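Here the complex is missing a single protein chain, while all its other protein chains stay put.
This part shows subunit A:
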Amino acid sequence: MSKVKTARPNFVSTTNACKLCTPLGASLAFRGVEGGIPFLHGSQGCATYMRRYIISHFREPVDIASSALGEKNAIYGGGPNLKKGILNVMKKYEPKLVGVATTCLTETIGDDVPMYFNEFFKEFGDLDLPELVRVSTPSYNGTHTDGWHGAVRSMVEQLCVEDHADTGRVNILPNMVSCEDIRHLRDICDHFGIEATILPDISETLDGPALEDYVKIPEGGTPISEIKAMSGARATIEFGRCLPRETGGTSLETRFGVENHRIGLPMGLRESDRFFEVLESVSGNPMPRRYELERGRLVDAYVDGHKYIFGKRAVVYGEEDLVVGLCAFLSEIGVDVVLAGTGSRGKGLEGAIAQVTHGTARVAPEVREAVDFHDIAAEAETLAPDLVVGHSKGYRYAREWNVPLVRVGFPIHDRFGGQRLLHLGYKGTQALFDRVVNAVIEKKQADSSIGYGYI
């Protein structure tokens, strides 16, 4: 059996981190709300760096406001700049929601954002104010996934405060997935006859159409009215086996009795089956024919392709729940995950992987939390992988080991269309499966002295 090494006894320093900072995750989540603009309470650099980073993946304008704190503010507190910043954002962007995430700077100087919000409401209550949501995201505590989940929970807890009449809707908290994944989820719900509140919904706000004008805040995103009515939903489905104990989903369950279904990201056949079973049960409708067919085609493809990939050794890394989903999928198709790593710590990654690979995995992977790429590389040397599955940042290592990198997740900085990659459901699994098989075939061709054109 494998052993989880969370404390990284070997290295003090971090080399090529396999995680991003907390406010980035919060910014992404706030971008998935209708009329929402992310606002980082900190120095100007944080917002700019994160914008730059996110833009490179989504290739969309990403406007993140900042309280642009300077040295004086660091000493006397950032309240005045926060308030002025919100007012300026209101003037120029006319947002429906301003999502304020703190940074290491403002957390450390002890800025009291709830108090500033109260003052702001008192001072400017006569204005037509947007919704203000705050989340505490010190960047020395957790990773971008914590920022994401924290922002989602904050939105649920700060916007959905009343017991809403039964809406018959289903809440979906989809975790950090792609724009295409969200679009696919919405289609699935439509076909099940489910009206879904997907929070956040970045499908349009971070993958928008070409337009006549520069849109201050792109259309789309979860409507605020829907968020407020989440308490009236018939159920919540939240994706993630490594989620924090308390999330938007558990909060709705505790406060309003909305049944919370916590399932893994629907990746691979069995995890997707679980998702579709939950949809059947919450909708009362059987699985639509089209998904039976998708599932059937997927099984057929698994069979057709099994020999190309059986026994290949994969290194997998990324966000904790994505890693779990990938392990579920890869173990089903006979790929041995030899190392599964995430930059997060304390997320129960090993247990989650054991659950989703039970009965399919032939070997238990080395599971590493709080890894960086230096750790991964140190392990991988002895593990001799055939395949690397993760985001773009593993490219230099895959290149060094001369093995293919199948790009999934965030960020995809060295390929085009990362926001349109599909990972979820039978269809997403199919797309992943084709990519994995083709990556192996391509490598075989590249290495071949004959150059088989018929494989």
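Basically, a contact is a pair of C-beta atoms (placed from the backbone, for glycine too) under 8 Å apart; a residue touches a chain by one contact, two chains touch by 3 or more; residues count from 1.
Please note the rule applied: contacts and distances are computed from a predicted model.
Only one of "Flavocytochrome c", "Response regulatory domain-containing protein", "Nitrogenase iron-molybdenum cofactor biosynthesis protein NifE" or "2Fe-2S ferredoxin" fits the UniProt record of the hidden chain, and that name is "Nitrogenase iron-molybdenum cofactor biosynthesis protein NifE". Residues of subunit A that touch the chain left out of view are 11-17, 19-21, 23-24, 39, 42-53, 55-56, 59-71, 73-74, 81-82, 84-89, 91-93, 103-105, 108-109, 138-141, 143, 208, 210-216, 343, 393, 396.
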